[in-house]
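Next up is a structure, given as structure tokens.
The chains shown are only part of the set, and none of them has been moved.
Chain nomenclature is as follows: A and B, assigned in order of appearance, with residue numbering initiated at 1 for each chain independently.
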Amino acid sequence: MSASALEIDVLLFASFAEAFGSDRVRLSLPADATVATVIAGVQAASRALSDAPPLPATVRVAVNQAIAAPEQRVRAGDEVAIIPPVAGG
Amino acid sequence: MTGPHLVRCPVVADALLARVGSDGHGAAALFLGTVRDRNLGRPVTGIEYSAYEPMAEREMARIVEEARDAFGVTAVALEHRLGTLAVGEVSVGVAVGHAHRAPALDAVRFVIEELKRRVPIWKREHYVDGTREWVDPTR
């Protein structure tokens, strides 16, 4: 891991939290990481899990509690969360 | 950080209506979402709701503000319950009071539709056979 790498704790909810057995997963990302990089990182980490159930195909990412576009940059200190399809109500 | 919109105790229609009542109002509209005893044909015993709480609070507050701007409604009460609910219990309640009925009815519909579309709340259904499943409305 280079000195410029980002260490991000990605918050997990619902099916993701259940699959990971945790409410967060730490990702090591390149310094120029985007939201798309985060999604790819979480998907790779989930594939590495032995008995994970299938995760939702559609996920979005919130950065600092707002839904973020795939190309948005992720910076140190950002609050990053995986948002599976919502089902309130 | 559970704020006023997310609750862990029962959502009570009368309490929501009382919060939006005013002598200047001629109308109050209310919507309640309740736990059904089946979904897609499977018998359900309960639903477990969880949320990304701080973001859900912010989104719910934003939806209430948007309803104010769109329909001129200043009296809006919105609560979503978290935790495990039994069949028949209220998961979400929206009440709107206004001088006239059309804005009250329009705003209630707007708030519940937006809540379902974008507030980070999730549910896991518990079935009679003991299994549980996360509900994915996009699937």
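Convention: a contact is a pair of C-beta atoms (placed from the backbone, for glycine too) under 8 Å apart; a residue touches a chain by one contact, two chains touch by 3 or more.
These numbers were taken from a predicted model, which means no experiment stands behind them.
Colleague: Please express the complete complex as a composition formula over the shown chain labels.
Modeller: Per chain kind, the total copies in the file amount to A x2, B x2.
The definition used in the following text is that only the chains that are shown with their structure count from here on.
Colleague: Per the centroid of Cα atoms for each chain, what is the distance between chain A and chain B, given in Å?
Modeller: Computed from C-alpha means, the inter-chain centre distance equals 27 Å.
Colleague: For chain A, which residues are in contact with chain B within the complex?
Modeller: 11, 13-15, 18, 56-58, 62, 65-67, 81, 83-89
Colleague: Per the contact definition, I'd like the list of chain B residues that touch chain A in the complex.
Modeller: 33, 49-52, 54-56, 58, 80, 91-92, 112, 115-124, 134-139
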